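Removed: one protein chain of the complex. Kept in place: all other protein chains.
Presenting chain A:
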């Protein structure tokens, strides 16, 4: 749990005990991506949510227990998929290089 917000998005006001958080950062060539999107697909591959990345390439979802897939949409880069396991009360950190 420590370091969850380091350089990332604030968790102020969010009860992390009841959330299955999936978050991380998208980078390209070692630098944060400032324009792009990350989508969350459920275990069947169905779209569940999508967020724009922050100016520092960060993103966050409030998922549920189980396996999810993150997919990036970044201008000038091919989409990248990353599987992630989420669980209520924990934060899954995912770094994605495109």
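By definition in this document, a contact is a pair of C-beta atoms (placed from the backbone, for glycine too) under 8 Å apart; a residue touches a chain by one contact, two chains touch by 3 or more; residues count from 1.
Heads up, the rule we're going with is that contacts and distances are computed from a predicted model.
> Between "Na+/H+ antiporter subunit C", "DGPFAETKE family protein", "Histidine kinase" or "Sulfurtransferase", choose the name on the UniProt record of the chain that's been left out.
According to UniProt, the chain not displayed is called "Sulfurtransferase".
> Across the whole complex, list the residues on chain A that are touched by the chain not included here.
Within chain A, the residues touching the omitted chain are 14-15, 18-19, 35, 37, 40, 42, 44, 46-52, 60-64, 73, 75-76, 79.
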